[in-house]
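Before any comments, here is the structure.
Only a single protein chain was left out; the remaining protein chains are all shown in position.
Letters A, B and C mark the chains as written, and numbering starts fresh at 1 in each.
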Amino acid sequence: MSRYTSATEADRQEMLAAVGVETIDDLFADVPEGVRLGRALDLPPGKPEQEVYAKLRDLAAKNVSAEDELSFLGAGMYDHYVPALIDSILQRSEFLTPYTPYQPEISQGGLQVMFEYQTAISELTGLPVSNASVYEGPSAIAAAGWLAHTHTKKTRFLVSEGLHPHSRETLETTSAGWGTTIETIPLANGLTDLQDVGDDVAAVFLGQPNFYGAIEDLETLSPIARATGALLIVQCDPLTLGVLRPPGDFDVDIAVGEGQTLGNRLDFGGPSFGFFAAKQDYIRRMPGRIAGETTDVDGRRGFVLTLQTREQHIRREKATHNICTSQALNALAGVIYLSWLGREGIVELGELLVSRTHYARETLTALDGVEALHDQPVVREFALKLAKPAAEVVEFCAERGVNPGHPVGEDVLLVAITEQRSKADIDRLAEVLTEALA
Amino acid sequence: MSRYTSATEADRQEMLAAVGVETIDDLFADVPEGVRLGRALDLPPGKPEQEVYAKLRDLAAKNVSAEDELSFLGAGMYDHYVPALIDSILQRSEFLTPYTPYQPEISQGGLQVMFEYQTAISELTGLPVSNASVYEGPSAIAAAGWLAHTHTKKTRFLVSEGLHPHSRETLETTSAGWGTTIETIPLANGLTDLQDVGDDVAAVFLGQPNFYGAIEDLETLSPIARATGALLIVQCDPLTLGVLRPPGDFDVDIAVGEGQTLGNRLDFGGPSFGFFAAKQDYIRRMPGRIAGETTDVDGRRGFVLTLQTREQHIRREKATHNICTSQALNALAGVIYLSWLGREGIVELGELLVSRTHYARETLTALDGVEALHDQPVVREFALKLAKPAAEVVEFCAERGVNPGHPVGEDVLLVAITEQRSKADIDRLAEVLTEALA
Amino acid sequence: DRAKTIYEKSKPGRRAFVAPELDVPSHALPEKFRRAEPPKLPEIAEPEIVRHYNRLSKRNFDLDTGFYPLGSCTMKHNPKLHERVAALPGNSRLHPLQNPKRAQGALQLMHELQGALSEVAGLPHVSLQPSAGSHGELAGVLLTRAYFEDRGDQRTKILTPDTSHGTNPATVTMGGYEVVKVGTDEHGGVDVEDLRAKADEQVACLMLTNPNTLGVFDRNIEEIAKIVHGVGATLYYDGANLNAVMGRTRPGDMGFDIVHFNLHKTFTQPHGGGGPGAGPIAVSDRMEPYLTKPQVVKRDDGTFDLDYDRPKSIGRLRGFQGNYGVFVRSYAYILSLGSDGLQEASETAVLNANYLLAKLRALGVTEYLPPAYDRLCMHEFVLSGAPMKKELDLRTLDLAKRLLDHGFHPPTVYFPLLVDEALLIEPTETETMETLDLFAEALANILREGAEDPEIARNAPYGTPVRRLDEAGAAKRPVIRQPL
Partner (left out) sequence: DRAKTIYEKSKPGRRAFVAPELDVPSHALPEKFRRAEPPKLPEIAEPEIVRHYNRLSKRNFDLDTGFYPLGSCTMKHNPKLHERVAALPGNSRLHPLQNPKRAQGALQLMHELQGALSEVAGLPHVSLQPSAGSHGELAGVLLTRAYFEDRGDQRTKILTPDTSHGTNPATVTMGGYEVVKVGTDEHGGVDVEDLRAKADEQVACLMLTNPNTLGVFDRNIEEIAKIVHGVGATLYYDGANLNAVMGRTRPGDMGFDIVHFNLHKTFTQPHGGGGPGAGPIAVSDRMEPYLTKPQVVKRDDGTFDLDYDRPKSIGRLRGFQGNYGVFVRSYAYILSLGSDGLQEASETAVLNANYLLAKLRALGVTEYLPPAYDRLCMHEFVLSGAPMKKELDLRTLDLAKRLLDHGFHPPTVYFPLLVDEALLIEPTETETMETLDLFAEALANILREGAEDPEIARNAPYGTPVRRLDEAGAAKRPVIRQPL
């Protein structure tokens, strides 16, 4: 199945001769007898391209995507419209196929994109420094926790019940060897009920909006969280920051979050990117890649990977983090998306989401058997309490081509509204939910 | 709906001031009052990108494509597999968005592609010269007719009954003002029954394989066609030329045809490309663009549009043809496809088609109510005579997810086999046809 | 390495293609039909095919990289959405002979596109079949022929202005008519007196572009129409310049009987390096019976169909129903822009052209390159390089080649023919003021440089993948394929 390799039998013979060996086997002489496989891999034979395509198309057809049903799923990833120019730019091989820009002279495109991206994230979050992205949202929370722990040398994490459960779980998993503990701050009517914070707290973690859609009152929470030197870490959705006051307004130390909403596909959960922005103080403690502006020997503007002494390939066990990739291509989608939306667009889109989401909440909570889990202002998502088991309601609706949202526990349903869900779509959801709850 | 224009209101004012007028209306002062529209165009208001996408996606979903049913449609366009690398290269803006390469210094990519394309067509057809492509297949026949008419100054066209009806009709339409006549050469057991050719015949037109799938005996036909100085024009399918003897083997003057089979999508019939290859004698009579090799002032190899004195922008009413476009992008798909298939692949693919097509014909003609229209060797398509009306049979099968082919007249069905139709698919067709004819 | 062809990168035994399994009994064609030697196609694996064409692509200038003010070509932005919708399998894998019942989406799209084009043209009937502008012209001439033949009226001549695209006279010849040239007046419009003199009962048609290739809107259009219709002839509108007037005036309202559209210009199909395009036509009631077949129609039950029952039709001009993939893109464009947007596009196109001309005046460029007609232009304008040639000993070609070094695609050069050393500039509406400013400054710089040392421009370009090429040699001893 040599379509991707060029070596013909004649090439092989010529190359083996140049190497000075007889057979391919000779090249593997160092592999001890005892660990040689000695048989073919137990995998099917290779297939022609058309058959691989057909197989994967048939598999894809077994999925019910947002193209196939009216979906109100969210809870961390959202079916926002991805403009076509993103595909077109991301598919350019010059962005798609290079490695990390180790040779800046021939990587100015990618490096400038990182710089533009960092600028956008910094501008959106209101925090002065951003890295060039990390894996995704929840692991960004864990990375922020590591920073807080190594910076403060303290060992308690306080995590709001409103933080996305995936973030909470990822922090738990990742911190297993840190000697830290995690405690939950409960919600009251949808909002984090933070009381005083002990001296030994490394960080307080909040979601904004939180998992149940409520907008947290950061103005009140921030001074409490930061009173004893704990870092305030806020997970937020960058797409909401056209209408929501940014973390930087509230003395937040680190803002992280999932970047999928910025022009990235759903892709069943990945790849996307996580963003990581912080106060200036933490610039040399940040994980991941960072691009910086500089000049070349002729004085021309250029960009390089910078502050690399934080990184594992130089600092090894003393690195700020073990991460060595950014999600460069996904971050590129993000910065294209933000340019496409633009300064006015991100506000217009945010306002549309706010209006439709409130309309949806009003419409749905007016139904019998539905009540709001909380009455806080929301941006794009809200939580309902249903009179019937949420899982059953979802199944009932799914049979009718409507995916009403993400069930949480027994009777809670998270409903997400994007600009692709019109009033008519929301009304249709109300109709199906009415039937489901009858 | 200014997403594609940049002029803001401020820009407009600044620009109008620079021009020295007050309003946009002033720029249209030359349009006489009597012919001004004076109202908005009666079209819907512009839509956001997501809505345009949704509308066109919904329309596309109303079509039953070769992705949705098991299709044996052919009769001029064929559902061959288009390898993914073609999409990827064609979507590069450097190929997608330029105009005709008027400035060769910055168009070497496109020009070299034309040169490579011409080489491939010439090699496939066995004829020494090829242009850079024309619109599509049937109009290429008309262009060949025009060449024959202007070259021979004769006025009779003899057209085989086996020429694709679209080509025949296009020749009729196009030649309305030439003072030429068209006569039909009948088929006998599927093959063109050409007897002697009069002195006043400008050209003889054949299809190879012909419309009913039969391979014509060009060895016999060619001397008869050419005996009195008429040009022999053969419409052929380039994809079959890995296994079929090429037109150049038979003293054919002009070979033309539809290029869709070479890596172009079906696209409901277009765009695709027509190819046009001929003997050396006709090089200065060919229609369309031609690329040629040359050198630059530093002696470097380069390519240019050449023999432009044939063309309408220089010769005006004395041009060889009025055509001023090639189908450059579609021809690029063609040459990539041929490189992907390669020297061995085009033979392997052709042999696979021959074997599957004969298997299909044997399998289907064994059914009750089905007989072969002719028993000539075939490559990829064959004609059946059905015991029931073909249109009814098609409808019966379509309801079962099988499109059995293209009905011709009352009871003939043209069945096309591509490499995407496996033995199992052919057996399924036999099953459904059995039911349909029971 | 860079100019090696794909054939020169071939090596026996390499391949990208993996054939599907032979799952039926092997069957060989009779020897007499079998090709003896495989065609010498390249032998090369996928990675090297990709690199080859990728590298070739980098030797092309393109619209997505920079300004492309090729006059009369309307190089406007190609929205990326259009590629997405054209690629939907329901479009891209739809067979053209699919039963219309099972191609309702495609036919509806075509029908709605016909409606929109009809409204833009101000003419009630549309055929989408022609494959390009030249093909649309041919359709128009053949319609005219069919119209007169149907009336038993033998006509022999077609009038074309001396400013016309070369395609017009070439089409006339292919349609079996004699070309009669009409002169241009001092304002750049049709010489009405010349037209009056030549319009007789032998004339079948006048083919006109308005605004014409000088970028000038013919103020006498009503009079022209009257003269042409007065002798019973048809008036044909070459839609190459339609981008100037959408929503402002319509060919039908000006009196035209037949219009062709260049969907790849006005309605932004990417040009693909010289194709594909599409050249639909719109016609008046009297021409309708002769339109090509099949026509896309809406039946009384609301379904869409292909109508072959058109006894007076000129027939078909190509296979199947036309360049559907182009229709999808152009229809997406019309949906995106809508009524206001199309008008705004034309207005901005005209504004941009006038602004660029004003800028060139302000920078003194027009001293050496004066406008051929000193008036407001429409969406494009013509400069004459005659003074530049005389005073700086620089030809328009030199200027164009030097522009390449500035990163711009040059305007159309040496057309229209009746302007000496012509430079035809069409900026389109999708360019920014800043780009127009930079382009104007580049022209000014080249002139400044030329005044000091004309040799620089005469030997330009320098920074391109190749430098000036021997075009005469190429035509004299044509090498149009590679020997394999």
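Here is the rule we use: a residue touches a chain if its C-beta (ideal position, glycine included) is under 8 Å from a C-beta of that chain, and two chains touch if they have at least 3 such contacts.
What you are looking at is a predicted structure, and each value in this text was computed from that prediction instead of being measured.
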Chain not shown, its touching partners among those shown: A, B, C
Contact with the hidden chain (one of B:Ser71, B:Ser93, B:Thr294 or B:Asn403): B:Ser93
Interface residues of chain B (partner: the chain not displayed): 1-6, 8-11, 46-51, 83-85, 87-88, 93
Interface with the unshown chain - residue positions in chain C: 1, 11, 45-48, 50-51, 54-55, 58, 64-66, 77, 79-80, 430-432, 438
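Note that only the chains that are shown with their structure count from here on.
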Chain A and chain C, separation of their C-alpha mean positions in angstrom: 45
For chain B paired with chain C, centre-to-centre distance based on mean C-alpha positions, whole Å: 20
Residues of chain A touching at least two other chains: 49-50, 83-84, 88, 93
Per-residue multi-chain contacts in chain C, two or more chains: 14-17, 19-20, 44, 46, 50, 54, 79, 81, 83-84
